[in-house]
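The complex is shown incomplete by one protein chain, all other protein chains being positioned as in the whole.
Let's turn to subunit A:
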Amino acid sequence: MIVAENLVKEFRVPERKPGLLGSLSTLFSREYRLVRAVSGVSFEIPAGVKAAYIGANGAGKSTTVKMLTGIMSPTSGRALVAGLEPYRERRRNAANIGVVFGQRSQLWWDLPVPDSFRILRRIHDIPDAVYRRNMALFRDLLDLDALGNTPVRQLSLGQRMRAEVAASLVHDPKVVFLDEPTVGLDLMLKEAVRRLVNHVNAELGTTVLLTSHDMGDITAICDRVLVVNHGEVVHRGTMHELLRTADTRAVVFEQQGERDHAIDLIEKGLDGASAQPLDGGRIKVEYPVARWTARQVMSFLLDHFEVTDCVAPEPDLEMVLRRIYAGQVVT
């Protein structure tokens, strides 16, 4: 559904010279510096998949999304969204996609939210049944009615974001691009947005491409992950595979005996593992994946302690990403 082939985007940034003479000289002759925001990114996202596009600031995420939505043309390479090159066939592509840029508004600034939807209905030629179904859904999940007749420019960021997300989905797009869709939302509303996106994906098979700094968004929505760093894809696969690249994992357990003694015993018995007390009498055991399996760690614990509870949580995504950015893992 979404294909990127060797996408490259370079910007020309004018060089400024220091001092008064320098700024005067830029008036007449400008020198430019080439900045490569995206360098040869290739990936493919099949229809119906919910993919996260992750990367540190400046990794070229937004630039890539802007090329995929048709806002900018690539310097070289090609993108295909639902079979169209977005920047060549903007209008036809726009009918296929929905877009949220968390930092920017796409609503009618000086009109109330309901008016924006009335207009979107017309410009997308949305059939009555679809429009009614989606508006009911948005009312249910996002409480759109609460926004009332206030012009968009007077809404708070959280109120506006609800309307932005709804606006990106009102025409049943084949693909929805969500760039920081939960910025400014409280926990309840974040939950609601995630539920809405998942619901639409399950019901209509909508393909989702999400970029977010909110790990909660990514884990709650996405089943596939692309990690970009320095303009290149450095990891691709399922969420599960990404998490498996973690080099340490953890087991958390609860036991009856004395804690300091237990910690001592674990660090001696399990080579390379470390243990630390958590609140509520629990102990977290972190172990190198290369040396131990979760099964081995758990059987060790069961052998030595009166275990009353034991879990092996998913590795921490943020920790995994930090390692990838640092260039320790390239998969």
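Just so it is clear, a residue touches a chain if its C-beta (ideal position, glycine included) is under 8 Å from a C-beta of that chain, and two chains touch if they have at least 3 such contacts; residues count from 1.
Just so it is clear, contacts and distances are computed from a predicted model.
Enquirer: The chain dropped from view, which UniProt name applies: "ABC-2 family transporter protein", "Outer membrane receptor protein involved in Fe transport", "Rhodocoxin reductase" or "Ethanolamine ammonia-lyase large subunit"?
Expert: "ABC-2 family transporter protein"
Enquirer: Among A:Arg122, A:Lys268 or A:Arg295, which one touches the chain that has been omitted from the display?
Expert: Spelled out, the listed residue whose C-beta touches the missing chain is A:Arg122.
Enquirer: Which residue, A:Val99, A:Leu178 or A:Ala275, contacts the hidden chain when the whole complex is considered?
Expert: The missing chain is touched by A:Val99.
Enquirer: Decide which residue listed in A:Gly70, A:Pro181 or A:Pro315 touches the omitted chain of the complex.
Expert: Once the missing chain is taken into account, the touching residue is A:Gly70.
Enquirer: If the hidden chain were put back, which residues of subunit A would touch it?
Expert: These residues touch the chain not displayed: 11, 57, 62, 66, 69-73, 90-92, 94-95, 97, 99, 101, 103-106, 108-112, 115, 118-119, 122-124, 151, 179.
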